[in-house]
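Inspection log for the structure reproduced underneath, given as structure tokens.
Every protein chain of the complex appears in place save one, which is left out.
Think of it as A, B and C in the order they're written, each chain with its own count starting at 1.
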């Protein structure tokens, strides 16, 4: 059978005494020399990070690993309860919620910044561009991505720290500048305290590092996979899902009275 | 490149004017002639059901479609909240919880019955076999699959109905007989009301129909995929996940006070 | 803790002697009385189908169950190979590919038809509307959803049969009429044989039945869950994934010579 096109992948290959990933000898050049975040950088950027890139990129990933009791973490915990044989399935269930809404503002802020500065980023008048962006979003009745937080006021401590790191690693450029100005203009214009939140900081710094906005979702998925394993381990020690399920079933379902639910300890016979 | 083995699938093939599935001409023989449950039967059994098989098998699937607010339904609803672009992802998240615990007692009761009657099912003394099974489970400190229910007492109305259908369709054989006797012996022996529950009825009737216990999980997955789409539609009209998330975050997380959570309406900036 | 909003689901509830789904007594009214496709209809439409609706809706689902060796079926088969303990995970993996591309033309044709006839469907001049739709798509360099097929020419036998059923069940209305006219105009205009394919037929008939285009993806997911269980069973009897993997690894990876791959029979030590 003649094949019209050749299948081809260049990510990794091996010979009896060699394993090569993205052009690097894995045992000799990578193992013991780079950390897990650097390896993630290599997968995304097809090159190893500089020391400054390594610090900054690892910090972005670390900031995304764990956000506590999220819908994602709850989905993972409810899933491992029914299918304890499949840790991979429970992580997968949690990752499936990392879609347009969840990662929306990282993607959204990166996209807003990258489109606004698509052409010669350094020549823009950032104040003017920020004002335009804020007005456009207000006129179109759209939320401005990456600003505001229900708890963290007047500043999001994670954004502050990430921006400090951006300064010390040399990534405080026009995207970060624009993001900060957007938050300031929006706060003035809307009369509210709207700090750059962690998703805006990540979107801006990822833009500085040359990471396209469509790839930002990948950062969230990588990092959250790590955090969801942590939730599975806590669920094993200190289960939350069975009670969450029974409480919710009882509260949400008409005609179920106190004596009905809550008296079983396993989902299997329902 | 010489291939050592040929790839081969015989499920479906087409020519310009024909589409054949499992040996049947799909447009001519199947579409409009069989129902969705019959098609599921064909996928599992490689033949079309008799009229009696069709009634019984469809009833098994219908009984599995919808169990209300299950951990699976909650995982689906929490997932669509974060990733509304991916209905398929939300269904997948819910299906991932249909593992050893959830479908454990369907698989478990089918396995118990099929192993007990592995050899010449019709020659067994069912009373004696039932007594042995109950004693074995008690001695090994294991739950007896397929009996008992926290709400449905003294009988599970679904089991009763499925057993009536089994009688009228000719599937009231030794597996059903053994399952009923196991419930009776266990109730006597443990001094509790332990009716055959819906999972036990399905396990027994599937055994009568020649469905191996390892395939029973597939019935649950097929049926629940249908039900989870229903939950996604209700979640769209009458969302439950956002409030469930906020309530759970507030209740489960120390140091979060009333003013902290609950004041945002989107998961995106957390 | 005061809750600002009540969690609420009305899909199902139970009392000791009753299980109610979508307002129907499951054991008494549904089990043994309706088939699996009718139950799917109930989940989507919140009512039971009429006899004509039952025939037509079941046929739509049956037509979607099995399309042979699709990317989805391959993903399921490759997944069960690595995780045989989790049938639910392998089905979930296959469903995850049922996204914008795969179900695009069902959604797309339903959307095109529902938007074109949004206002008083019966008053439209279907010939004129069809011509407009074809011209719009050509001008915007967009494919017209629901027409053309690489194998099935000059007609797709599934569409023909579904349209015959639509006629006999009373669902041959303006949406079906418009879909057929779109195919005719496009064939004339582009000088190719472009029959209504099965996705166009499903999109048109679903529109006749009052199923919104956003729900069409749900039909595909429900039906394909059934088909993927069939692929898992065939993979168990007649495995295709191990050879597919080894062939692909060898073909796609530079520096791997014939002696390298292909000599292992398990993925576990790679």
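We adopt the following convention: contacts are C-beta pairs under 8 Å (C-beta built on N, C-alpha and C of every residue); 3 or more make two chains touch, one makes a residue touch a chain.
Being a predicted model, the structure only gives us computed values, none of them experimental.
Taking every chain of the complex into account, the absent chain touches A, B, C. Only one of the listed residues, C:14, C:35 or C:79, touches the absent chain: C:79. Of the candidate positions A:124, A:137 or A:161, contact with the hidden chain is made by A:161. Across the entire complex, the residue among C:98, C:178 or C:222 in touch with the chain not shown is C:98.
One chain of the complex is left out; on subunit B, the residues touching it are 6-10, 12-15, 20, 83, 85-86, 88-89, 92, 96, 248, 251-256, 260. Of the residues in subunit C, those that touch the hidden partner chain are 67-72, 74-75, 78-79, 81-86, 89-90, 92-93, 96-105, 145, 148-151, 197-199, 240-241, 244-245, 248-249, 252-253, 260-261, 263-264, 266-270. In the full complex, the hidden chain is touched by subunit A at residues 1, 3-19, 21-22, 26-28, 30-32, 34-40, 43-44, 54-55, 58-59, 61-63, 65-69, 73, 86-89, 91-93, 95-99, 151-153, 155, 157-158, 160-162, 164-165, 215, 217-218, 221-223, 225-227, 229-234, 238, 240, 243-244, 247, 250-251, 262.
Quick note on the criterion: only the chains that are shown with their structure count from here on.
In the CA-based superposition of subunit B onto subunit C, the rotation angle is 180 degrees, rounded to steps of 5. Averaging Cα coordinates per chain places subunit A and subunit C 31 Å apart. Between subunit B and subunit C the centroid-to-centroid distance comes to 22 Å (mean Cα coordinates, whole Å). Work out the mean CA point of subunit A and of subunit B, and you get 35 Å between them. Along subunit A, residues 83, 85-86, 89, 92, 96, 248, 252-253, 260 each make contact with two or more other chains.
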